[in-house]
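Dropping the structure in here first, questions after.
What follows is part of the complex, with its chains left where they were.
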Amino acid sequence: MDEPIRVGLIGAGQMGLWHARCLAHDIQQAELAAAADPDEDAARRAAALAPGARWSTSHEAILSDPSIRAVVIASPDGTHARIIEEAAQAGKDVFCEKPLATDLAEADAALAAVASHGVKLQVGFQRRFDPAYQRAREIIAAGELGPVELAVATTRDPLESGRPGAGKNAAIFIQTTIHDLDSLRYLTGLEVVQVYANASYFGEGPAEDEVDTAAVILRFQTGALATITDSWRAAYGYDVQVEVMGPKGKIQVGSDRQTAVRRFDAQGVHHDHVYWYIDRFGQAYRREMEHFIECVARGVTPDVGGADARAAQALAEAAARSLREGRPVDVPLPA
Amino acid sequence: MDEPIRVGLIGAGQMGLWHARCLAHDIQQAELAAAADPDEDAARRAAALAPGARWSTSHEAILSDPSIRAVVIASPDGTHARIIEEAAQAGKDVFCEKPLATDLAEADAALAAVASHGVKLQVGFQRRFDPAYQRAREIIAAGELGPVELAVATTRDPLESGRPGAGKNAAIFIQTTIHDLDSLRYLTGLEVVQVYANASYFGEGPAEDEVDTAAVILRFQTGALATITDSWRAAYGYDVQVEVMGPKGKIQVGSDRQTAVRRFDAQGVHHDHVYWYIDRFGQAYRREMEHFIECVARGVTPDVGGADARAAQALAEAAARSLREGRPVDVPLPA
């Protein structure tokens, strides 16, 4: 086995901790070398996953460590672009959770830094590493549905995942809808030319400027249409589905049951529903990290890089603008 | 048993023939008395279903027959409003296939005639008579989902149901989407205040002004949102689904398998899909006709009358206008 890739974790919240576990336990070629988080406990907890891993409350310690070859950024969304730039300047390969940035100008600056420093960048669109999404894309790409005509995507996060204030500035588009936007681009292989969005807020407290429920229509370059409905208020769990139709048929990727138990009684038939995103996509998160580590080790460009991340972000911003302006918004094709 | 209600069929195409069969064979209280269709063969075929039923190539024979108490209108959409008016003037109770009319002014004229002549009117939104839709509405009306927040509806007709030219003037909205519009109003109990629609044409031949694929976003008075995706190009059959979500859960009404057979082989697991609308809604068509006959017999107003038909039609027109003008269209609340 080659020398393991030493990786530093920047941001040790729920998602960062999951990535840390994959790096520490599941991916032979990786070594969790350090974890940084402003919350000292979080940083310590992540570092404790791997023998010898160091912790710090600032990510500078990671960027300045020459033994660390790559970083995983799972810090708050608003910090992603800046840390990508810094990491690129420090010559580290970068895995960054989605979104790339919170606005497109920042995203472009980050991508420019990645390009000029010649580092690798992968963005955390884990659905692309889910076997069901991959199989669906294969079928579509092979022309087995004919040209795509219509798609319906939905993401429902469990009710308790919402937090007051989290939905300001149409954050749902950049946090949640972005997954649907990316996976529709991934599945169909098409680019979006127009976006219309509508949204509402049903959470507690004053709703000014908050959104937790959204509906979007996309028009693709070929005239194909898609709808997206997203909500942060699902009582029954985590519900991610997508359906893509062409003249020869449709493909549906659905939410799994959590277990294979069904119960039949005088009230009918009952089974469970996958509740947490890790239960649905745990394997995909592991596989995306394996892909990143392998790309770093072999010096190749990861599959889900800056261009895809930028395209999804441009669509999320168009959705937010459509909502603000109450009209469909045209989107230029990616360069 | 009381004297049977003598019914005249106006329009003996596929749908008219189905209604004729229900009247002739399934509904004890009804008697198919006559069938009219410009196509003599069609008229004869329908009349042959019941001993003693007469046929004609013009519906005037039916309207002028004093022994006929009610008519079932299943003629081309563009003739509905006019025939309703004539039937009302002739004092016949009316069951009319959806849509009520092809524009709102015509619809209003027809409704005015119905009102002034004091006849009963029922419109053919058969989904309201489907046990699954009825059960879903009960659950929602009982508050078991909490207030509705998000809905997703879809109707996909089998590919072969399309006909060149059929999609002119956004006819999909008035022919197909109108079922989704009505069933969303029925299920949620809410009124729509804004409609946005986008559409495309993927059929053969020149596409000018034709539509066979549509996506719609509805905004309800409460801020609840819904999407509709409709297509006339489903290779796999007839696919009608709706999902309604509130803070306590969601209800899904789906498409059934045709039979209870599943086949497992080296390629996986395979089962059939309901293919034709009669297979999915045959029972509902029968039940809506039973309801109509019972209302006529008992002299009460049918559940699905002019106000509901007009409301759905107003939404279908708003969708067509949104498509033409490329912007969301506000809809006044029904009076």
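We just call them A and B in the order they show up, numbering each chain from 1.
Heads up, the rule we're going with is that a contact is a pair of C-beta atoms (placed from the backbone, for glycine too) under 8 Å apart; a residue touches a chain by one contact, two chains touch by 3 or more.
A quick note: this is a predicted structure, and the numbers were derived from the prediction, not measured.
Peer 1: How many copies of the one sequence build the whole complex, if 2 are shown?
Peer 2: For the whole complex in this structure, the answer is 4 copies.
Operating definition for what follows: only the chains that are shown with their structure count from here on.
Peer 1: Centroid of subunit A to centroid of subunit B, CA atoms only: how many Å?
Peer 2: Distance between chain centres, rounded to whole Å: 41 Å.
Peer 1: Note which residues of subunit A are touching subunit B in the complex, please.
Peer 2: That would be residues 147, 149-150, 152, 154, 156, 159, 194, 196, 198-202, 213-217, 219, 223-227, 229, 231, 233-236, 245, 247-250, 326-328 of subunit A.
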